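A protein chain is absent from this complex, but the other protein chains hold their places.
Our next item is chain A:
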């Protein structure tokens, strides 16, 4: 039995190689979520479109992506597709896989958020002369956001951890770099605990950010908080 090595643990806690890996994880999450929200909006609007063909395409897309594991998708994109002449770099393959997944899950979250805004709101927005785009931007989206943020926050939290799956196609993120160091130094427990702590740090930071966003979009729904703000 080797026992726990405190010196090793603290050394890796501030190791720049690991820190860079954490930064890549963070970057992947930000990129995947940002692009995923945009693509998810498109899929959600297609799904809600009165044109059958658009909504069928959107349905098929979410069915396909949500019905297969990200791990399998990544391997197909990175390892499988070159067989038919389509080649992506590790980073490209990772981003494509993550964004495709986020878009599929987020589109359902966004769709439920938009559906939750009462019909009267769109009538009222139209009645003052807003165009559909203005109505979406000033009236529907801010109200849908209040419903969307909690499950969206879940997705961000999930995405921070899901990026680790990309280590399988040798994406140099936090988990991959931890494993590389383990193979050199054999401090298995210390290094995995360091990695776990970094994930925990990032998810905790997101928790705090999410709470602020929720407070922002909760304006007008909490009588006590609104009254305090007006004082």
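Note that in this section contacts are C-beta pairs under 8 Å (C-beta built on N, C-alpha and C of every residue); 3 or more make two chains touch, one makes a residue touch a chain; residues count from 1.
We adopt the following convention: contacts and distances are computed from a predicted model.
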Practice task
Among "FtsX-like permease family protein", "Glutamate/aspartate transport system ATP-binding protein", "HAD-IIIC family phosphatase" or "Peptidoglycan D,D-transpeptidase MrdA", go ahead and choose the protein name stored in UniProt for the chain not displayed.
Solution key: "Glutamate/aspartate transport system ATP-binding protein"
Handout entry: Given A:53, A:84 or A:127, the one touching the chain that is not displayed
Key = A:127
Practice task
Could you please point out the chain A residues that touch the chain left off the display?
Solution key: 118, 120-121, 123-131, 134, 138-139, 142-143, 146, 217, 219-221, 223, 226-227, 230
